[in-house]
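Data first, discussion second: the structure below is written as structure tokens.
Only one protein chain is missing; all other protein chains are in place.
Going by the order they are written in, the chains are A, B and C; count residues from 1 in each one.
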Amino acid sequence: MSQLATRVGGLQLKNPVLVASGTFGYGREFAPLFDLSRLGGIMVKGVSLEPWSGNPGVRLAETDSGLLNAIGLQNPGLRHFLDEDWPWLRQFGTPVVVNMVGHSVEEYVAVAQAVSDAGVAAIELNVSCPNIEDGLVFGTDQTALAGLVASVRRVTALPLIVKLSPNTTGPLPYARAAVEAGADALSLINTVLGMAIDSVSRRPVLGNVTGGLSGPAIRPIALRYVWEVASTLAVDVIGMGGIASAQDGLTFLEAGAAAVAVGSALFRDPWAAVRLVDELPAELAGFGYPSVQAAIGAARGERRRGGGSA
Amino acid sequence: MSQLATRVGGLQLKNPVLVASGTFGYGREFAPLFDLSRLGGIMVKGVSLEPWSGNPGVRLAETDSGLLNAIGLQNPGLRHFLDEDWPWLRQFGTPVVVNMVGHSVEEYVAVAQAVSDAGVAAIELNVSCPNIEDGLVFGTDQTALAGLVASVRRVTALPLIVKLSPNTTGPLPYARAAVEAGADALSLINTVLGMAIDSVSRRPVLGNVTGGLSGPAIRPIALRYVWEVASTLAVDVIGMGGIASAQDGLTFLEAGAAAVAVGSALFRDPWAAVRLVDELPAELAGFGYPSVQAAIGAARGERRRGGGSA
Amino acid sequence: MSLGRWSVPVVGRTAHGPGVVELEVEAPALAASIRPGQFVMLFPETPGAPYLGRPMSYFRRSEETMSVLFRVVGAGTRHLAALVRGDRLSALGPLGQPFPDPEPGEVCLVGGGVGVPPLYDWARTLREQGHGVTVLLGARSADQLLGEAAFSPIAAQLLVATDDGSRGHHGPVTSLLPASTATVYACGPSAMLKAVQEWARGRAAPAYLTLEARMACGFGACLGCTVAAANPDPAKGDYGRYVRVCTDGPTFAAGAVLL
Partner (left out) sequence: MSLGRWSVPVVGRTAHGPGVVELEVEAPALAASIRPGQFVMLFPETPGAPYLGRPMSYFRRSEETMSVLFRVVGAGTRHLAALVRGDRLSALGPLGQPFPDPEPGEVCLVGGGVGVPPLYDWARTLREQGHGVTVLLGARSADQLLGEAAFSPIAAQLLVATDDGSRGHHGPVTSLLPASTATVYACGPSAMLKAVQEWARGRAAPAYLTLEARMACGFGACLGCTVAAANPDPAKGDYGRYVRVCTDGPTFAAGAVLL
């Protein structure tokens, strides 16, 4: 493997820097700014079977070192993705991970099947959606989670990534359930539930009252999730949560992530992810790592994978 | 009630500003700086039956808008508290809430009994400790939590406050369990689990690897916990998590807290809590609230308690 | 020119009445490329400045500089207002769609409160293109009125309205809207925009509304700044019912959005 190359759940990446779902759309806004093929991978905005219109009212609130969002997973749906976005996006040759959302197991399965046939690089299940049948969030109920993952597993041969919710006591029971049900890798973490009150109206800012917290504020929480999973289970992890710089990225690799994703930082600086790619070699070298592989898990004092070459 | 007065779980406070447990010691460091009787109440550092020495190694790490601590609940134990700290502290006349920690139900019960006899104002149970019998954290297991609260309830007539862990899917099941078992009020929230990696050594900063995140970073998470409990259950809430200013304090009141506590902000500015007391009247007036009581829960668009006088 | 992000120095700061500040930055590349109707995201480089940028329309520009004119309403604008000559801020831009071209003939610009500044350079441009420009300015009261001096040399007609009658017409600025075939551009508080939208219903000549929304990115990536579309066009990327104020707008045909 080259200096920056990595592998997550069977997915080969030329560098370990992805962009997080929901912070990069389907790439169109960024394509005029830099060559999308410089990214290790693109995790597109969550795709649902039918178009979802998202939440009414205010969708954003700012917090100290963070951002609350209540977008409500607005997306144009599977058909639009397959007809318009995917044919355009595949031209860059960058591995595209399709993040998917659903109200029921059947919806997830239908999307998984369709995108597998289309030839995307991998699937990422956003399990922070409530199951319309019982109102329970898939990602906070081990049985529901295992059922969902197993069902999707049956219809796809693609690398299957499960993105866990941090709104739990800890990652391990959910990580185990997902891996046993067939997940190849885990994304850690999705946003943390929070809320804000408007300084003028004195009412909740968000139309949906609560929203998902992202940004540097949640970095220590994300790091804990990555560390606990990577040091306990034999599963590849994609780390995300407040990553903005090569220094942040390296920290997540050292905690045990095999790749990282830049999310909210793109809102402050659309070039944040490619800057991370550019600056990572110097950051690795600065701490004596011959390669990304050598850095993965290094904070545990062991080198999980072979040294500089593999 | 006067403009600033409030009541939590039967405890009468002259103003709604407390200092959070573990950030104020037993008051000795602050007494030379200002008159402790200006505070609405003092929540002392967690007291255990025997002295606890706390965690070895590094105990602090800084994060964006936050602080990780792994103090390990170091404290001189019940005897020292009763002999040395309580007789000194009671001179100020400020209500003293004794935060308590334990490794078993029996330890909590013993401390509760002893401090009740001594005449403190209230008890706050820190339930983020693991039960030595099964290793489970009391606060993340509803049955264990209910058992603990019921046992303490049996031995004390003091206002009983239960401080919930935010490392759960959400507050409601735990809040219900605590209230049904006899809690008079809830403190929301304790610290959020997180970790940090040292920028030089490239190893976990904390001797204990993980620690508790506090400060402005967790404010939106705390606000969500307060809001969910206050808008669902008929129990008084003390809000805490990143509160540093009168503006922050008012926000928690509006979200439904009957009182608030200042924690980590004291480390940056030891006068933060008394400044909040001083600035609260203007902050209330600025938004047209005749009293603290009028502000409580106002972000829900209802006034939970009678207007300016009661 | 395409989107850029620069750290630029403040070269001027002027108070325009209580709590209203004009901040001028030296930003030649931005000033050369930004078009009337577009905006920037501003990041004050001061301690404790907010995590996200703040969207601001530009007010005026020269070859070397560009200015914004804003009212202090919260933390972000407070940080911006505290900047002085020599301080730096970061700017991401140009963002958003320029004002669409008017029909030939008369143009009417309607500005309320801090909706006035975005219209100034547009008035100048329209005038240069030979349009007759009527300008209607509204504010709560005389001391909150912006732009009268700036617009008066440009406007063929300049009318003023205040809610309290302390200057000009006593009442909403929208009551001054002309019964002409002028193309209308309106920018201001949402009550004003709703009134223009109502007024424009069934009218033959076009009317445009410039909207505001809370924004995280300003360039279309977050879907945080949406407004409900009257007729969403999925083929054009109108995801579901909502369109983005930042990239689909901030200026929309009056009939295209549900306010």
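Keep this in mind: contacts are C-beta pairs under 8 Å (C-beta built on N, C-alpha and C of every residue); 3 or more make two chains touch, one makes a residue touch a chain.
Remember, it's a predicted structure, so these values are computed and weren't measured experimentally.
Put simply, the hidden chain is in touch with B, C once you look at the whole complex. The residue touching the chain not shown here, chosen from B:V179, B:V209, B:I243 or B:L266, is B:L266. Residue B:T63 is the one among B:T6, B:T63, B:N126 or B:T140 that touches the chain missing from this view. Of the candidate positions B:G25, B:P130, B:G182 or B:P281, contact with the hidden chain is made by B:G25.
Interface residues of chain C facing the missing partner chain: 44-49. Annotation for chain B: contacts to the undisplayed chain at residues 22-25, 28-30, 32-33, 45, 51-54, 56, 58-67, 69, 71, 74-76, 80, 84, 199-200, 215-216, 264, 266-271.
Assume only the chains that are shown with their structure count from here on.
Considered apart from chain A, the assembly falls into separate touching groups, namely B | C.
For chain C, the chain with the farthest CA centroid is B.
Chain closest to the overall centre, judged by the mean of its C-alpha atoms against the mean of all protein C-alpha atoms: A.
Mean C-alpha position of chain A lies 34 Å from that of chain B.
Distance from the chain A centre to the chain C centre is 36 Å, each centre being the mean of its Cα atoms.
Among the residues of chain C, none is found touching two or more other chains. In chain A, 61, 63-66, 199, 215-216 are the positions where the chain touches two or more neighbouring chains simultaneously.
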